[in-house]
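In this view, the complex is presented without one of its protein chains, the others remaining in place.
To keep things simple, chains are lettered A and B as they appear, and every chain counts its residues starting from 1.
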Amino acid sequence: MSGILEFVKGCVRQVLSGGRAYKAWMAFLLAMIAVGVVSYAHQATTGLIASNMRDDVSWAFYIGNFTFLVGVAAAAVLLVVPAYVYQWKPIKEVVVLGELLAISALVMALLFILVDMGRPDRFLHIAPLIGTPNWPASMLTWDALVLNTYLGLNLVLVLYLLFKTYRGEHYDKRIFLPLVLLSIPVSISTHTVTAFLYNGMAARPYWNASILAPRFIASAFCSGPAVMIILFQLLRKAFKFDIKDEAIWKIAELMSYAMFLNLFLLGAELFKEYYSATEHLLYTQYLWGGIGEHTVLVKYAWLSLACSVIAFLLFLVPQTRKNFLTLNIGCVLIWAGVYIEKGMGLIIPGFTPSTLGQIYEYTPTRMEWGVAGGVFGIGFLTFTILVKIAVPILVGTFRAPERAHGHAPAAGYPVP
Amino acid sequence: MTPNKSLPVLSDADAPPPSPRDGVDPIGDGPLDPARRAFLRTAAAGTAVAALASCSSGVDMEDFLRKHFKELSPDELKKVLAKVEKRNQERFGKKTTVSAKGPQPGVEYGYGLDISRCVGCRRCVYACVKENNQSRTAPQIHWIQVLEMDKEHGVDLAHADLYYEADAVPRPGKFYFPVQCQQCRNPPCVKACPTQATWKEQDGIVVIDYDWCIGCRCCMSACPYGARHFNWATPNLPPEELNPDQHYLGNRPRPKGVVEKCTFCIQRVREGRYTACVEVCPVGARKFGNLLDPESEIRKVMETKRVFVFKEELATHPQFYYFYAT
Partner (left out) sequence: MGYVRPRIGALAVVAALAVVPGWAGAAEAAPGATPKAPAAKATRPEPKPPLLVQAEAPPFSEGIYPCSACHAGMPKNGTRRELVFHDEQQAIFDHGADQRWCLDCHDLQDRDVLRLANGAPVPFTESYRLCGQCHGDKYRDWRVGVHGKRVGHWNGEKTYFLCVNCHNPHSPRFKGVQEIVSGGKKTVAPTLTYLKPEPRPKRPEEQRR
């Protein structure tokens, strides 16, 4: 038990030590969280009327962020697949970092659900055994189930691996590998179930298209790895982290395929809507061209498309893919493109016009931005802390005291 | 129009004696396991309440440990109802009676709305607000939404206006299409609810337990009729306008952050009365009755007129019918 206490103490030390840039970053995140807390306090006292959500647009910015983050969480772990297929050397590191990102994204996603709830104090009513979950009929119960399973799975994996490595022990491949492999279908199912949450609603023709879940997966394959590419570069610089350029380029290449698929599916959707031009066209039209004077979303839609297309081209052409400046620009563009697409472009047109044909143009209030900022602050803080602990363990600079000067075999590589 | 008060009303002696079990018969789903759940809840709630009570005001240990409405024993139900009355007294300084009268056997409610009669005067909208204790402003909650439509386009939501203003109705070239909860036989809202806080009763009324709703608004996304409304803030309900005759699953005052909807005036219809919107409609466009009674007005409508349901392509199978009498 003292080992665990020692581990926790060591973690705290890791988190508290750092350079000036690290401390500035942490201060910035804490400031964001403070803004979030103040904003949420306002929302909790006034009610959700402090947001711009109304009966007509009853889910909006929070749920859009939730959707995006589920995508990030799902895709982060999917890097395991190329890591195995292409036999990258630092596969364990790739898996762990992906899972850390997934954990942080899930924390944010769940927090976005919580801040969107009218009665967060009753959240246990959805819990199995102690509550009365409407399972299996309600897609939200499924979503809660898979998200929490995924979160739990990632936490177990990461803790197991990191603690073993910290103790200088070898991890057991017979435990580790099945769990990693299990996390792949679970990660896909999180995003699929989240898509089904919208997809299953016949009342909202904009979502009620079978193409929705495939599009979710395709766009998630873009947004999740974009974070990882940037992270790998940062870690290579800061620590002696052995990730080859080829691995990064391979991810970028895979992202360009995913983005192609995403754009292709988008084109298929647009064709169907505009060519058949039924009454269901209105929602798509609201996003891409506006309805009458109601054009709030149009600029976001085209901006998102531009970001996605440019990023696709940057990642497709080998010269720009292998140039780290254009690669990183591409990552940012992909992130922005998918964020807008899932944040504003998916949820709000589903509600505009309303089921009774009325148009209410939603834009988030300052309070909603504040709360969202706070949630992102918490998520990034989680991620920063986790990385700050995990990376020294992985590179071997943070070890159990009794093992620190013993033989540290190749940083916990699996027993052959 | 108000009902003629001087007329003798149906005496209570005719009605079956009110039973405390009324309204608590489980509907649809099989019985849950109350004992096991209660145990787990007690175990889990201890820690959860401690964590929550500090950050969320108004959280009450008793509410937390409470069972689902359908699991309540008659005694527990009595306590819950007394508590609602006590809260009403605290909140509005008024004595109220909160019933949980259950569905009558052999009754399935049906509603008919005559599109050729409705003139769009919105009397129903405000009679409903008054009867059902909705929030008056910010948020303003209307369970009935009257759409003005163009005769040129027919029932077409792309040409529907909820916010029409006029000195006199009906306006030339327009007709009116009121929408409220359609009490679907296949309710997408009930399917979407993650906590079983909303369900369909045996008489067809889709109800919500406002003390069980977590405010996730899945049901609002799922409802094709815009019939569900959210308390975006604590309802703004002047005490002097409070309707004291209340039903637990109907018009009792709602807390902040929960969803509400039309219940066919459950507090009235389960006592045999017409809904408030039927009584107020100056043109008699609204018809209500028991679908299982061949002599009821709604059955006569269905037999003599051609009825249609709104958004029939969604297969929600409403118990709310529209018709054109002429």
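We take it that a contact is a pair of C-beta atoms (placed from the backbone, for glycine too) under 8 Å apart; a residue touches a chain by one contact, two chains touch by 3 or more.
All values reported here derive from a predicted model rather than from experimental measurement.
Pick from B:100, B:214 or B:269: which residue touches the chain that isn't shown?
Result: among the candidates, B:269 touches the missing chain.
Considering the whole complex, which of B:66, B:101, B:123 or B:261 touches the chain not shown?
B:123
For a quick check of understanding: of B:142, B:191 or B:311, which residue touches the chain that isn't displayed?
With B:142, B:191 or B:311 as choices, the missing chain is touched by B:142.
In the full complex, which of B:88, B:133 or B:290 touches the chain missing from this view?
In the full complex, the listed residue that touches the missing chain is B:290.
For review purposes, identify every residue of chain A that touches the missing chain, sorted by number.
These residues touch the chain not displayed: 46-47, 49-50, 54-57, 360-361.
What residues on chain B make contact with the chain left out of this view?
1-10, 14, 16, 104-107, 119-123, 125-126, 137-140, 142, 145, 162-170, 232-233, 269, 272-274, 278-279, 281-284, 287-290, 292-297, 300-301, 304-305, 325
Heads up, the rule we're going with is that only the chains that are shown with their structure count from here on.
Using the touch definition up top, name the residues of chain A that touch chain B in the complex.
44, 46-49, 51, 53-56, 58-59, 113, 116-127, 129-134, 137-141, 144, 197-198, 200-204, 279, 282, 350-351, 353-358
Which residues of chain B touch chain A once you look at their complex with the stated criterion?
32, 36-37, 40-41, 43-45, 48, 52, 56, 58-59, 64, 68, 138-139, 145, 147, 156-160, 162-163, 179, 188, 190-197, 212-218, 220-226, 228-234, 255-259, 314
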